[in-house]
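One structure is given below, encoded as C-alpha cells.
Only one protein chain is missing from this complex, and each of the others stays in its spot.
And then chain A:
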C-alpha cells in the first residue's frame, strides 16, 4: 500500500526524518506514534505530497508519488487542526470538496450520524472546535478511498462523538481499507490499532503489534510499554 525508502527531510537545520524506511501493507489500522516533534505529521504530509522530501522514494498504491498528484484521489485525509476558510458555509464547503473530487459520496449519512444538520447553514468561522472537527470527519469519510489518513482525529470530540468515530473507523476497516492514525491517546490506540509504528528522532524505532511491543519492553500494560520505549532510549 505504502512503501517508503530512505526518506530524508530537513526543515532548515532541523533534521526531522532521516533514513526512514517503512512498508505498510494493505488492510488494517496502523497507529503512528511518537513523542512531540518526532516527525509524525511530517511523515504523513510526505505521504500526501504536501511536504517535499529531500531524499528518498515514496510510493503509494504501487506508483511513485513524485510529480504525481492523481494518487491523492485514493486518499482520504483528516488534517490535524481543522482550519477551514472562515467565510464559507458548511454546506458550501462540502459541495466544493465534492466538486473537486468528482467521486460518489455519502455525506448525508455522516451528517445525520454526527448531528450536523443545524450547522449546515452556518459559516465555518463561527463553529466551535469540536463541531469543526465533526465537519472535518464528514469531509474525510464521505468518500470511499482505499487509504485513510487521520492526524489526531480525536481532538475536541465529546465522548459520544468519539464512540461514533470509533465505529466509523471500524466500519471502514471491515471493508478492507488501510487506515493510518496518529494520536497521543493510548487508550484509543490500544482499542483500535492492529499495528504500531513508533517514530523516534526521525526514524522508525519500533514496528509491530501491541503484543510484540509488550513482549519487547517486558511490560504488562500498553501505556507503560510505550513509556518504556521512550525512557529506554533516553537512557541509551
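Assume a residue touches a chain if its C-beta (ideal position, glycine included) is under 8 Å from a C-beta of that chain, and two chains touch if they have at least 3 such contacts; residues count from 1.
As a convention for this text, contacts and distances are computed from a predicted model.
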- UniProt name of the unshown chain, from "ABC transporter permease", "Zinc finger Ogr/Delta-type domain-containing protein", "Cytochrome bo(3) ubiquinol oxidase subunit 3" or "ABC transmembrane type-1 domain-containing protein"? "ABC transporter permease"
- Among A:79, A:153 or A:202, the residue in touch with the chain that has been omitted: A:79
- Task: Using the touch definition up top, pick the residue from A:61, A:97, A:113 or A:210 that touches the left-out chain.
- Result: A:97
- Task: Touching the hidden chain in the full complex, which residues of chain A are there? Just list them.
- Result: 11, 45, 48-52, 69-73, 75, 77, 79, 83-88, 96-97, 99-101
